[in-house]
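Structure, as structure tokens:
Note that one protein chain is taken out, while the other chains of the complex remain in position.
On to subunit A.
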Amino acid sequence: MSAVRSLTRGRGRRLTGRTRLLISAATTGLLLVGIILCSLFIGEQGLSVKLELRDLPPSLQHLFGTDWLGRDMFSRTVQGLTLSVAVGLAGAAGSTVIAMMMGLAAAFLGRMVDRVVTWLIDATLSVPHLVMLILIAFVSGGGIQGIMIGIVFTHWPSLARVIRAEALSVVTADYVAVSRGFGRTRWWIMRHHLVPHLLPQLFIGFLLLFPHAVLHEAAITFLGLGFSPHQPAIGIILSESMRYLSSGMWWLAVFPGLALLVTVRAFDMLGHSLQRLIDPKHSRT
């Protein structure tokens, strides 16, 4: 981001929101395609143990170095990112769906439902995300499925709150009152006035939930929940690397960590540029 700004500052003008969006969308898209292609290309082969190649620092053959069993860290990182992205997409999508249903229900189904939904949102937000996540993942049987369920059921409240507020403002708007006066049903209003209005919000919400979901997946695998410890998940890779940092094997942590950071940051940027474009009120100034 700052690189982009310093590039443009010299010429005395800022990038427009649209250009910025295009750039971040392109970067993110490239990153995603890159990760998926790489992981398809690597497959199981790249993860095999080669004891004679262990503890190698980064080189041209092994871009990210190798670990204490001679496994190529680039392959492991890419595999880990694929898993993170998959969990992130599924988790964010699930959360978005729940958020939409909650928000709509609160706005449309009367005051009682609104109270319940608001209470639910507050209750979920009042417990630290990670604690809830661990509990839910544990109860639902652990593994990748447990983590996904956990993410889905912990990430919806903040978005639900936004959707609820938006929906309430639409419901009380004049054109909706007119619509109602024409005898349109609630269902009709929901489909024709509400959903089109809320879709961009949902999409941005989804994009902004994604990095969160990815980071939480990394956090929970870091804590050792869910997978066999030899499966490449970014969190597992990072927590394993701790044992070897004091022996000077910095590459075990730095590259996977940076890869996670870049992925998360890319999606975050995309979400925010989109948000600024769609919703001028939310722009930075």
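Operating definition for what follows: contacts are C-beta pairs under 8 Å (C-beta built on N, C-alpha and C of every residue); 3 or more make two chains touch, one makes a residue touch a chain; residues count from 1.
Just so it is clear, contacts and distances are computed from a predicted model.
Between the listed names "Anti-sigma regulatory factor", "Ribonucleoside-diphosphate reductase", "Molybdopterin-dependent oxidoreductase" or "Solute-binding protein family 5 domain-containing protein", the UniProt record for the complex's undisplayed chain reads "Solute-binding protein family 5 domain-containing protein".
Across the entire complex, the residue among A:162, A:176 or A:219 in touch with the chain not shown is A:162.
Considering A:26, A:109 or A:261, the position touching the chain not shown turns out to be A:261 (whole complex). Residue A:208 is the one among A:137, A:171, A:208 or A:233 that touches the chain missing from this view. By the touch criterion stated above, the residues of subunit A touching the omitted chain are 1-2, 48-52, 54, 68-70, 158-159, 162, 204-205, 208-209, 211-212, 224, 227-230, 240, 243-250, 253-254, 257-258, 261, 264-265, 268, 272, 279, 281-282.
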